[in-house]
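Only a single protein chain was left out; the remaining protein chains are all shown in position.
A and B are the chain letters, set down in written order, and residue numbers restart from 1 in every chain.
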Amino acid sequence: MGIQELFSTYGENYLQALVQTWSMTAISFSCALVIALAITVFRVSPIKPLRILGDFYVQVFRNIPGVSLLVIIIYALPYLGLTLDYKIGAMVTVTMVVASFASENLMTGINTIGVGQIEAARSVGLSFGRILRHVVIPQAVRSAILPMTNLLIGTLLTTALASQVPLKPPELTGMVNYVNSRSVGGIGAFFISAIGYAGTSLVIGYVGNLIDKKVRILR
Amino acid sequence: MSAHVVSMRDALYEAPGPKMRRRIRVVTIFALALIAIGIALVVRQFHITGQLDPRYWTLFTRTTTWAFLAQGFLGTFRVAFTAGAIALVLGLVLMLGRISEAAWLSTVSRLVIDFFRGVPSLLLIYFFYLVIPKYGIKMPSFWMITLPVALAASGVLAEVFRAGVNAVPKGQSEAALSLGMSDSKIMFKIVFPQALRIVIPSLVSQLVVVVKDTTVAYVVSYPDLMQNARVLISNYDALVSMYFVVAIIYIIVNFAINQFSIYLAHRRGTKIISRNDENPV
Partner (left out) sequence: MSDAIIQMNHVDKHYGALHVLKDINLEVARGEVVVLIGPSGSGKSTLCRTINRLETIDAGEILFEGTPLPQEGKDLAAVRAEIGMVFQSFNLFAHKTILDNVTMGPIEVLGTPKAKAREEAMELLRRVGVDSQAEKVPAQLSGGQQQRVAIARSLAMNPKVMLFDEPTSALDPEMINEVLDVMVELAQQGMTMVVVTHEMNFARRVANRVVFMADGAIVEEAAPDEFFDHPKSDRARDFLNSIMGH
């Protein structure tokens, strides 16, 4: 089937798949950021059990393969009394994994600030809250823009996991299956999905780079 | 000076005075209690849904179970190792193309790298699994999983190599030039060996990504760890326990690889360049 034909037959499905992929990416990423914020606060706090908990979370969810986590959430949790909708289950999987990397990015951002500035702020008489607000957080966030941009692209690619569960409508990767089970999609079907991903990645990368250039801190 | 190096996360809070110490102690105990309750609740949930029943766990006392899992792990290892090796070579080639002086080569390489970095490995796997057979090419399942994983990783590795090359001090190639070395000699004898040394920790940590990608091997019906776990599940009807055990195995393996790469980085005094550090696309 040529690309033309594919578009006329499945054009609408592809559009839906693109939106599905984009929405899953956006929602998962935002939730991941919120979770990462909490985890990072734990990891940075002076309370040892919280630090260990945060570090543990990061080690578990950055090392677990997406598929392994997905099958646990979708197939094992129901036996433990928690049954999630397919789409939600897939998004939870993506969110939990992405949150661990996001926390690592935030930690790296915090580490680039350097102990010296904190001491200088303290010597001037700034309170801890003010130090966070005026010295730590602005710098950590600005330093994390590039890594977070890459992570957003990573999130986009990770949503492909959702193709392993029956999603209606399917997302971009699931579309290859969808088309192939209904017609002879050939390279075309794969290609359209690939362009969907690659194109989105490019745009995200471009925008991220722009933002980073604007807010990057010279050191 | 006598300065003892303090990490940022310890320096964020200064040495607490008596009031602060009391507060920290209280919150610490509170946090411990909450965590203990959390763990208890999870264990309780396992219990009331019957998942702690021995029939779900005795299979792990049998050596046949572990032998079969080990076989699966061997499959994972074969794919990861082969894919990693191919990705290294391919990544190298792509990097060289990317930094070449010839504009056309640089552009094409850049497109290929960005393409492989911009699409999920799962999509590539479907390409090999669904699309390639339609063109009459018969490919064993091993290659159906190994090649796409290798391709996806090669894009990332190409950028890791490039970051390594950029990290080699310019003075090195300048000194070589002044000795009369040709460009290709400089690249292969001076710059590249040093770049390699700089990026070895990053390369090792990329291995983790490759291992994770192998878990989709069931799509192409290749017997890796995940796949063998599934077989055991259908045999013993021990879904929850098996999936958790396998997850733990993967976590430990990947954790070990990451720790190894950190160890390598510390030995060299370099830092680990990850997918998140370099410029996006």
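Simple rule for what comes next: a contact is a pair of C-beta atoms (placed from the backbone, for glycine too) under 8 Å apart; a residue touches a chain by one contact, two chains touch by 3 or more.
Since the model is a prediction, treat every value here as computed from it, not as a measurement.
Q: Can you list, in ascending order, the subunit A residues touching the missing chain?
A: 113-114, 116-117, 119-127, 130, 134-135, 138-139, 142, 217-219
Q: Touching residues of subunit B against the unshown chain: what are they?
A: 1-4, 14-20
Here, only the chains that are shown with their structure count from here on.
Q: If you average the Cα atoms of subunit A and of subunit B to get two centres, how far apart are those centres in Å?
A: 16
Q: Mind pulling up the subunit A residues that touch subunit B in the complex?
A: Touching subunit B from subunit A are residues 43-51, 53, 59-60, 62-69, 71-72, 75-76, 79-81, 101, 104-105, 107, 110-111, 113-115, 118-119, 122, 128, 136, 146-151, 153-154, 157-161, 163-164, 172-173, 176-177, 180, 184-187, 189-190, 193-194, 197-202, 204-206, 208-209.
Q: Taking the touch rule as given, give the residues of subunit B at its contact with subunit A in the complex, in rising order.
A: 6-9, 11-14, 16, 24, 27-28, 31-32, 35, 45-46, 48-49, 51, 114-115, 117-123, 126-127, 130-131, 134-135, 208, 211-216, 219, 226, 239-240, 243-244, 246-247, 250-251, 254-255, 258, 275-281
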